[in-house]
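Only one protein chain is missing; all other protein chains are in place.
When the chains are written out, they are named A and B in that same order, and each has its own residue count from 1.
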Amino acid sequence: MSALVKGETGEWEIVIGLEIHAQIIANSKLFSGSATDFGAEPNTQVSMVDAAMPGMLPVLNEKCVEQAVRTGLGLNAEIMRTSIFARKNYFYPDLPQGYQISQFEDPIVGKGVIEIDLPDGTVKEIGITRLHLEQDAGKSVHDQHPKKSFVDLNRSGCALMEIVSEPDIRGPEEAVAYISKIRMILRYLETCNGNMDEGSMRADVNVSVRKPGDELGTRAEIKNVNSLKAVHQAIDFEVERQIELIEDGGEVVQETRLWDPAKNETRSMRSKEEAHDYRYFPDPDLLPLVLEEKYIEDIKATLPELPDQKKHRFMGDYSLNLYDASILIAERSRAEFFETVANDNDAKLAANWVINELLGALNKDEKKLEQSPISAKNLGGLIALISDNTISGKIAKDVFAEMYASGKEANAIVEEKGLKQVTDTGAIEKIVDEVIAENPDNLAKYKNGKVQLLGFFVGQVMKKSQGKANPKMVNDILKGKLD
Amino acid sequence: MTSNLTHQSLASALEGLEKGDFTSVELTQAHISAIEATRDLNAFITETPEIALKQAANSDERRASGKAGLLEGIPIAVKDLFCTKGVQTTAASHILEGFIPQYESTTTQNLWDDGAVMLGKVNLDQFAMGSANTTSYFGNVINPWKKRDGSNEQLVPGGSSGGSAASVAAYTSMAATGTDTGGSIRQPASFCGITGIKPTYGRCSRWGVVAFASSLDQPGAFARDVRDSALLLESMSGFDPKDSTSADMPVPHFAGALTGDIKGLKVGVPKEYRVDGMPEEIEKIWQQGIEWLKSAGAEIVDVSLPHTKYALPTYYIIAPAECSSNLARYDGVRYGLRVEGEDLTDSYEKTRAEGFGDEVKRRIMIGTYALSSGYYDAYYIKAQKVRRLISNDFTDAYKKCDVLLTPTAPSAAFVIGENDDDPIKMYLNDVFTVPSSLAGLPAMSVPAGLDKDGLPLGLQIIGRAWDEETVLRVGGVLETAAQFPFLNK
Partner (left out) sequence: MSLSTDDVKKVARLARMKLTDAELEEHKAKLSGIISFVEQLSEVDTDNVEPLSSVVDIKLRLREDKVTDGDIVKDILKNAPEELEDFFAVPKVVE
């Protein structure tokens, strides 16, 4: 499904805005000193503050503020010098205070913009409306007991950044590209691990449809969309539902809908349906958060090169195409790996080996780059041997396989196995002469105009040299002798 | 002997303990007996004699080994709004009945660290919401004072810290903690003929104190005289990194401020505190106070706090709004009362309906209304704006004077049940105390005299932010001049 969908009454435009909740990487919670590790035993990472015992008060974690500012800078966004924590009031068993401390009118980060890379190779800008800090809720488990829900407050009070996009997104592909890019930026900044499986990154998708050129339509907010695949499917479903509804004379109601991955559908969340009135007001237990310009500048100075900057640099400095550059910058560690490999080497060759050979092999073994048996330096060593003609590209593949299996250096393997390319003209001529002598029939055919047989002669020479002869030299010498 | 032990001041008890005239165990036992003898006042929700005697014995040991703290061996009462580790803390509500905190509030911990002894948890208006201590789930507290006409009418002790005030006035504790959101220390102090001080907002930590209205709540001290209040307050005060609104300020030796010297001090008298229908006797005692301070060398200055009349309506938006949110945590999930329902929402609704008293419900509903969409700007934001104007009034007044002198309350203690049917009438009790609460200023009530019925009337001294010392100094001068006829003395 693309941005425009055909309905019975003509074309419809899909309009999407995303709210991403990203758990901040920090040792302790936003307002308390309990730990934030994933998967701990129930209620072990809970303080009296997180359990909202009477008289408990919040104290803000400096790291979370820094992480939010870092992220804001990474989203090319305005950092607000004064922001205010507000209470969002509602009742839910995993919300111990009866309110969530969030930011409402005055978030820590204002408007920003990021680039997303679309599958067709184009680039689009998506506006960021805001980023605010807020507490996560606990977790209710509904399947442990026939009549009870179980409440675990380990996650209660963990720091989240809610990143809200403008309704600039025009289809499921763009939505997926947007989430992927946000995830990439957060991982570059080391402000969120982006792990959607563990719920460290969650997306709420606001979907509406309209006739091109019309005002924005009424949107539905879809929750519980916990993977990129689900985002795509949920949008597809919701768009179809809304178009059908409108075309049948109905009206889309503004509501919260739940994505049900098992049934492949979104459905109205009755529990949340009743008019929600969150009664936001500034949290009187906290004071306004005021940031100094110098504080922001100091954080800015520590920002890493971000994905888009890196992508542009790779395309410029290394003359890589958009596709290769995009793959290489997908993870900060991958880009760094590539740059080590490319160091003093042919960058295109390096990109090729990293993407096609190494990532291919790791992918097959379901390994991460961090687990690669071949270090970046060693892969660079292999490429250097290709570049200076010590080995051929073909031999290099064998060396690579050996390196992957043993972790040894390329040079050592080449030495050990005597794989050095033969570049001695005399030695190659000798083999060429032998091969010509051994194949009088093909020689005759060649002479009669079947020049395609050059490939046969090259192959024979290479075979006889056990692949070690320099292919270009073999080509040149053969041509000289045959023509 | 028993009566001598309980009827002395905290300061003199410290001397007696130090001289070895009596032990903390003896002093504590005398108070335990006094509590038992005055249970009809209903001042205590939970008596903790075992804890008290154990703490007293430990205190005697510490003193013997030369390690006496500021309040070493002094038996005190704690408002049942302060969470006390291992001891039931109810906020005088059904919803927290049986709740046993696994933590100790910072302010009470400060007291125990200074050697104080806990006699028990005293009664209050439910969740500190009330001005007569008639909203407690555990029953009304009775003011130990009686009208001199011989009628045996039971009078309110004021609220919300009514149990604290009644206990100190009845000599069942030497001092008591209180909290003041809109007058909850000063008004009961006035009604019970004792002193009560609410320090500057941010002086005492709120950590571990059951919240009513966070931007206003402030712990403070009750004692019979000014010096004793100063001692208790000094112990309670101090920076707490666990409370983001706690100020990192040094705590002065408050009792050291009681020099008796107020020569040249400018005492402001705000004309707006002369409200319609105020009993003549209140006006009289106020004039008397002004005269006393004048004769002690103070300069009396007329000042204006033009937005005074809007303080109560402002307060009755802001405090309920904050309370509606602060009390959302009482849902029957993690602690406190749970009434089972058909489903979770039903359980919440039944729990909270049964767990909260009418006044609490009323304030939750007012606050919910004031914050709800469509009304927020007209009520809550408007109130916050007026709050700034009220605060600015004080700033302007303090350009002309150093402290303000006003009556504490518009009446003396009234008969239980008197204002119960009309919330507004009840709210008017706080008309003189609420403005300084909204501005976060230190203020104290000192007993100044008796009305025609023989009931105590207090005068209020309001200071600049962080200037509790001047407040106490003026309080000391008033006290000396007033020679207040304490109960049973």
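Following the convention adopted for this analysis, a contact is a pair of C-beta atoms (placed from the backbone, for glycine too) under 8 Å apart; a residue touches a chain by one contact, two chains touch by 3 or more.
Owing to the predicted nature of the structure, the values given are computational and were not obtained by experimental measurement.
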| item | value |
| --- | --- |
| Touching the absent chain when the full complex is considered, from A:Phe38, A:Phe104 or A:Phe150 | A:Phe150 |
| Among A:Asp236, A:Asp277 or A:Glu336, the residue in touch with the chain that has been omitted | A:Asp277 |
| Contact with the hidden chain (one of B:Phe254, B:Tyr335 or B:Tyr398) | B:Tyr335 |
| Candidates B:Arg39, B:Lys385 or B:Lys400 - the one touching the absent chain | B:Lys385 |
| Sole residue of A:Ser34, A:Gln97, A:Gln233 or A:Ser326 that reaches the chain not shown, by the stated touch rule | A:Ser34 |
| Residues in subunit B touching the chain absent from view | 98-100, 102-103, 201-202, 215, 241, 244-245, 247-248, 307, 309-310, 312-314, 316-317, 324, 328, 331-338, 340-341, 343-350, 352-353, 356, 358, 361-362, 364-366, 368-370, 372, 378-379, 381-389, 391, 422-424, 427, 438-440, 465 |
| Residues from subunit A at the interface with the omitted partner, ascending | 26-28, 32-35, 41-51, 59-65, 91, 93, 140-142, 144-153, 258, 269, 271, 277, 279, 282, 284, 286-290 |
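Simple rule for what comes next: only the chains that are shown with their structure count from here on.
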| item | value |
| --- | --- |
| Computed distance of Cα centres, subunit B from subunit A, in Å | 58 |
| Footprint of subunit B on subunit A - complex, ascending | 48, 51-60, 87, 89, 91, 93, 96-99, 149, 151, 277, 279-281, 283-287 |
| Subunit A contact footprint on subunit B (complex, rising order) | 82-83, 89, 91, 96, 99, 101-103, 105, 206-211, 213-215, 241-245, 321-322, 324-325, 327-329, 331, 333-335, 344-345, 348, 368, 371-373, 376, 380 |
